[in-house]
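For this view, one protein chain was removed and the others were kept in their places.
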Amino acid sequence: MTEDKMLRSERLHMMGYEPPDTSDWVTGQHPMDDLLRGERLPHIWCQGCGLGTALTTFISALQWLEENRGLELDKVAVVSGIGCTGRIAGYIRLDSFHTTHGRAIPFATGLKLANPELKVVVISGDGDIAGIGGNHFIHAARRNLDITVICVNNFNYGMTGGQVGPTTPHEARAVTTQYGNFEYPFNLPYLAAASGASFVARWTVLHARRLEWSLREAMEHPGFSFVEVIAPCSTAYARWNPEGRGLDPESLRRRGLEVLKYYQQVGRIAHETHPKDAAVQVDHKGLLTEIIEGKFLDDPKPDLQEAIDHLASVGEARWLAAKKALDGRPKIAKRTDYVPRTEVQLGGFGGQGIISAGMIIGQAAAIYDGLEASFTQSYGPEARGGSAGSQVVISSEPIHHPHIIQPASAIIMSQGAYAKYAPILAPGGMLLIDDGLVTLADDHRRDVATYGLPATQIAEGLGNSRAANTVMLGFWTGALGVVSQEAMRQSVAESVPTKTLEVNMHAFDTGFQQGLEIAGQS
Amino acid sequence: MMSNDKGYLTGEHFMLGDHAAAEGALLAGCRFFAGYPITPATEIAERMSVRLPQIGGVYIQMEDELASMNAILGASWAGVKSMTATSGPGFSLMMENLGLGIMLETPCVLVNVQRGGPSTGLPTLVGQQDMMQARWGSHGDYEIIALVPTSPQELFDLTIRAFNLSEKYRTPVLVMTDAEIGHMTEKVIIPPPEEIELVTRPEVRRGDVAPDHFRIFRDGDGNGYVSPMARAGQGFRIHVTGLTHDERGYPGMNAETQEWNVRRLITKIRAHRDDIIQVEEKNLEDAEVVVVSYGISARTSLWPIELARREGIRVGYLRLITVWPFPEDRIRALAKQVRAFVVPEINMGQIVREVERCAAGQAEVFGANKPGGDILEPEQVLDVIRRAAGQTTQVQET
Partner (left out) sequence: MTYWRQPLDRERIQVPHGIVHIIEERCKGCGFCVEFCPQHVLVMSKRTNSKGYHPPELIDESKCVNCGLCALLCPDFAVYVENGGPHSPDRVEPVHRIRVT
């Protein structure tokens, strides 16, 4: 038959594409079929792959929980990553999410936190969970997030052909460690336990019944439960390593079986083994010599949701307090006169409240005087001691350029700020300094009106040196008259801690009086 | 100024841009935030961490930006409106999973408070250098919606609009603001919640359709149809995957499914451009030069435009509120009438390429550029306007 005569679907089939609806799987024949997506089966896993068994044990556990513990299967969500194990999400008939490589756990975190009623299970492979997803794995364990993570460990990246992974035993061979793996693997139960998991178990797929019981327990366990499932990778890992080789030629075709028989020999059930002793043992050639199985840790502790709920109750109390403060704001009449674009530069060192001072001006102008105001700040990463600068632009019109170009006034409280900002003042502008801290240069500009008052000293005298910036604000308000006194006083009152309210209002008024005197003079 | 019982701060505030974004999100119904600290977006996370527990939402700080992006997708699939916020370096990390969000057709909002780049760059200073990345940053073919505000007030408003668009079109939406606006404090008016129009995703309810007949990506009329969404736990036993998939959500590893899938994602946005695209126009009727800009650069070009008008140059103003999808039709139409476009931006020329493409040689296109760290000076933009108008100038372009 020539190509063009062939149907497209037949051509695709010949090329090996997964035919969407033309599989030979007849559904409804097996008791587990109602939890499988028959329209997507048979699955892609190889003959002898342990994943099919992992899936049957998982489904079996779910069915048992449904019948005996009232688990609502509609509420179960399965999240997986990329890889052969990740394909489980596509075959199971539950709400399932096949996400990106390594990111199943954060996706599951979002699902669970947004709807705590969901039972969220992450099923993914060793490379997905411990390699690219390692960071998410340890953090979810740390949080004791109430999810179950089932990590099917076949010691390599199977889907891509059998490359070495974070659980490949030392000296074992893989496609990218053909001379033997020179790295050392994770001890996954130890990693999980050390990160804070409260339930840790490991089984091989051979011990399917025990595994199923463990999965039941893990899913019922409140908090982060981790089950490592050791499974054969018949096409990749088992072809590169001795476990997959039995004695008769027939066994070379059934490597998965040979590996399972090997697990029977080297598997040792020892519950409550300390996770640090649970590493998979190998000989000097990378051949497995012992796999310890069992439930290693079962230590319920408060899970993340409990902690979040508690936090929410604290938050609600705080909201009520904030609401009270907001509702108590007075109404002040807005200004009707026209204020042209006015720029104010503030400067000092960190800790003097330069940022707060600028905010206070901006808030007074915008909220109480009904003007437009734009406030920006500049600072280094230091919290104290470094320089601090803030800028306010005030206008009756919308402010197009929110930065200072040539400020008409500046409030300067440190020598460094003086050196930096005095040069940029507009000619004819006004420079207000704390003259206890700032000494004018010999060649100080003549074209700006400079006034000083010992703000820090005054504030100390009033009882709190930190009110120095408020003194300067009062000074500025009185001297320039750009923002109204009432607006500024209200803005100061709202911005300072309640304990310092009185001293700050005194400070403002003191500065204001001085400012008025200057305004009277000029 | 009155608060209300729902936990919203109705009234007038002198508010930091980042905080305005957070408040906008809350009013839009966002009840899940997952993020990672990064200057200059950290204040959004801080505000959300304080406010969300107050109104019954969840804040979680994830271990990195990749986790943050995925967590908000998960929350959205649990039926909760969700958001994350970041800046350049985190934006890069979120790219793969932004693609996942687009592929899974998941509503969510991603705020990028842009800073100077590349790499660690200038954490505390402004940039607009991620504009192309917003469109092309994730691999594969897709369309994206990106909104760009010019003030804290607009950041508040556009965050709400971003949620509405993301819910309406079942897609992640970007709010591309910058360090200048994010860290600027200005007046923000928060209206009472009754006055705000909110959109929630089209959802299917139990009983509307049998679970095995439900199609999570139903094709509908094929012309950009937005398919109703189910959430985890509703009983529809949905399956979604980042692999190329069909209407059922099942992977289809062939060219046919890819054709259907990719065209669907693209048509969904393109077919609704008229609804999505917003621009602000001033003085275009007699314009010989049009300044095309967005974000803080649009705002700071208003003054140079005024100065240019005083010099007799007939300058118009076109502000892109939606940068993606790009308002191609508007530029194409204008290119036929005007002499030149001027595109001021705080980067080495990104959106200017789109303007050039659409102008297709029918008008000249000039950029006014600064690679980050500060907003554009009026003189610099004025100079380019003069050049665009055909005047010689003293300042050389570097």
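A and B label the chains in the order they appear, each numbered from 1.
We adopt the following convention: a contact is a pair of C-beta atoms (placed from the backbone, for glycine too) under 8 Å apart; a residue touches a chain by one contact, two chains touch by 3 or more.
This structure is a prediction, so every number in the text was calculated from the model and none was measured.
A.B. asks: In the intact complex, which of the depicted chains does the undisplayed chain touch?
C.D. replies: A
A.B. asks: Please pick, from A:62, A:188 or A:208, the residue that touches the omitted chain in the full complex.
C.D. replies: The single option touching the absent chain is A:208.
A.B. asks: With the missing chain put back, one of A:53, A:100 or A:484 would touch it. Which one?
C.D. replies: Residue touching the absent chain, from the options given: A:53.
A.B. asks: By the contact definition given up top, give the residues of chain A that touch the hidden chain.
C.D. replies: 24-26, 29-33, 36, 41-43, 45, 47-53, 55-57, 60, 205-206, 208-209, 212, 234, 254, 256-257, 260-261, 264-265
Definition applied: only the chains that are shown with their structure count from here on.
A.B. asks: Just give me the whole-number Å value for how far the CA centre of chain A lies from that of chain B.
C.D. replies: So the centroids are 21 Å from each other.
A.B. asks: Can you check the complex and tell me which residues of chain A touch chain B?
C.D. replies: Chain A reaches chain B through residues 8, 12, 17-18, 20, 37, 39-40, 74-75, 77, 79, 89-90, 93-100, 102-103, 105-115, 117-118, 135-136, 139, 308, 311-312, 314-316, 318-319, 322-323, 326-327, 329, 359, 362-363, 366-367, 372-377, 381, 399-403, 405.
A.B. asks: Spell out the residues on chain B that touch chain A in their complex, using ranges where they run on.
C.D. replies: 1-3, 7, 9, 11-14, 31-32, 34, 50, 52-56, 58, 60, 62-64, 66-68, 70-80, 82, 96-97, 100, 124, 180, 183-187, 231-243, 246, 248, 250-254, 256-257, 296, 299-300, 302-303, 374-375, 378
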